[in-house]
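Here the complex is missing one protein chain, while the rest keep their positions.
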């Protein structure tokens, strides 16, 4: 099972901050992951936008990157504090 | 009478912070003033150096500038705080 | 710093400055920056609060890496970052940065760098609540430009403008 978390405005898109899924066999990398999550959540393309980055197991990744069931996957919209 | 004040390291040169003089008739501008004071105080050229500026009646002046007996004249070495 | 950079309690800039200065041994220049939540947003609407969301690992790790980069780039005796998370009212301090060095230029530039990092790279998501509703807000183009000064300045410690 993979835990998928949505941060900032992306939790407003999905209506939840976290979901747990068994990743389908065809979802082997971040590219397939983005397409699959976008369809599943009705993201209307938001999960395909590269400005929304992906962290896997608490590391922001350079894409494309392999994903496996069991990963902790986070979708991170643009950041900024202060 | 003109009051002449020496600031910072210039008071160490003259041995005093302030003097009152009747300006000689030939001391009509800052150039003559510098030469006269340098000789009088044994300044060894220090009062001729442009880095040591002159204020007349509490205004730092652009030289050459007329001076008259009755002026309040200050010799200001290079400044800096902080 | 042994103290966490993140807090959900009010920040007192002057208390932090006092503590920071007391810990210094030989710095000649100390720069501080306090960021305060403003009562109106860019559209002139009255702001009720800001909400700052952080990530449980990425946020603090990133700030600590930025502090490490500042210490590598400038000869700092010390530097301090404190950032609010959660709900923050107008007039409250959202971020405090302090830097100390032998000479003032290093202290100024390191504080400026850390603030540019915090504005554009630190892992926070910011929601502004106004009378008109709530909206997630992102860094301004000017903030990205400001951070770019440090990235493009390779080989020099000075900011480009």
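For clarity, chains are labelled A, B and C in written order, and residue numbers in each chain start from 1.
Methods note: a residue touches a chain if its C-beta (ideal position, glycine included) is under 8 Å from a C-beta of that chain, and two chains touch if they have at least 3 such contacts.
Nothing here was measured: the structure is a model prediction, and the numbers come from that model.
The missing chain, though absent from the view, touches B, C when the full complex is examined. For the chain left out of this panel, the touching residue among B:24, B:64 or B:78 is B:78.
Counting the whole complex, the residues of subunit B in touch with the unshown chain are 7-9, 12, 55, 58, 60, 74, 76-82.
Residues of subunit C that touch the chain left out of view are 13-15, 17-18, 21, 24, 26-40, 102-105, 107-108, 111-112, 115, 119, 142, 146, 156, 158-161.
Note that in this section only the chains that are shown with their structure count from here on.
Subunit B and subunit C, compared by their mean Cα positions, are separated by 50 Å.
Shown for subunit A are the residues in touch with two or more other chains, of which there are none.
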